[in-house]
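Worksheet: one structure, shown below.
Yeah, one chain of the complex is gone here, protein chain that is, but the others are all in their spots.
The block that comes next holds chain A.
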């Protein structure tokens, strides 16, 4: 007996008519090809079904046990940021023609998605100063991994030099990828000012180096001197890979203008909810000579048989469904809907808005920096210029960063990232992020509470 369910239209009558048409006595006959020994005959001990009212209540109860950033003041960044999300984004990505579509395999009925991706690629090229961008990657850290893999393939070299100022989770992901492809990773430390140690970098880069991987603003929020790094890696004919924060590019020079061969990053700051860190959207852009080595989907402009402009998935000869084991990557599904988020965000902010929001981040972070440093006991270990995130050192004799964060939460403040978790030598250091959402009084509130707690 089939119990009706709101998502399943099959009635008992449908079922008997369909079985009769097939010439089967019962549905079970359609599973006769499954050996009896592996048929599951019981009821799986999974979470039971709930009606809609109970399910909504259950989900609200689960959600209610999380402290969300709408109900507290967040200074937590470290890769995921509490930026303002313009209200129109959710309305547009809720158009089900977008979100219930598959990858645009049939271009004639997928022009909306294809054009949206083409515009996303255009936005990423414009921000990064690169020639070509793809339709997106899973996130910023897998984009960085794929960039490393691309570099190894393009240079036929087996070694990647990665700065320790790159996000720790990105470095872990790059290491996993490198193990798969048999690449070596050399990590380079950071200087007293909080950026990649250039002398150590020079020493690490050799004729075997496929690429240098840096992040700017780096994990400590500091701006790397890309102009100084570029000749070090290009001097050995390796590739220069830069991971960038897209909002910072409203103020900071496009890495493409500074000699980067591949620019990647995470588009989460561009209107994507924090959502416990996923789904976000990686972006991936390259200089033209690397175009046919790019991973992932790429949309190109073309014409239809009537001469009308249209868009198609293109350069597919790189991809797994054509090249199989010789593909440049195994990526198939990407993060299209979040790329759409990022596009709508950039359309909304426009030329002036991106500059304005970047300036607000810069100014509020610098204000917070000065207010926090005002306290005796709090010091600023890194002198390098920064954008919207910076490191403070708490007094050694005081409570730990995690204890302070626990206390801050009772005041409705989500404190900064505990750097000791990823850098043992930085125990007692906190990474503070300040976005355009933070008001002056909220920053003052943090400064006062922190002053009391240390």
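The criterion applied here is as follows: contacts are C-beta pairs under 8 Å (C-beta built on N, C-alpha and C of every residue); 3 or more make two chains touch, one makes a residue touch a chain; residues count from 1.
Note that in this section contacts and distances are computed from a predicted model.
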| item | value |
| --- | --- |
| Undepicted complex member, UniProt protein name, chosen from "Cytochrome C oxidase subunit I", "Intermembrane phospholipid transport system ATP-binding protein MlaF", "Carbohydrate ABC transporter permease" or "Probable glycine dehydrogenase (decarboxylating) subunit 2" | "Probable glycine dehydrogenase (decarboxylating) subunit 2" |
| Option touching the unshown chain, where A:73, A:212, A:229 or A:331 are the choices | A:331 |
| Contact residue for the chain not shown (choose from A:229, A:252 or A:446) | A:252 |
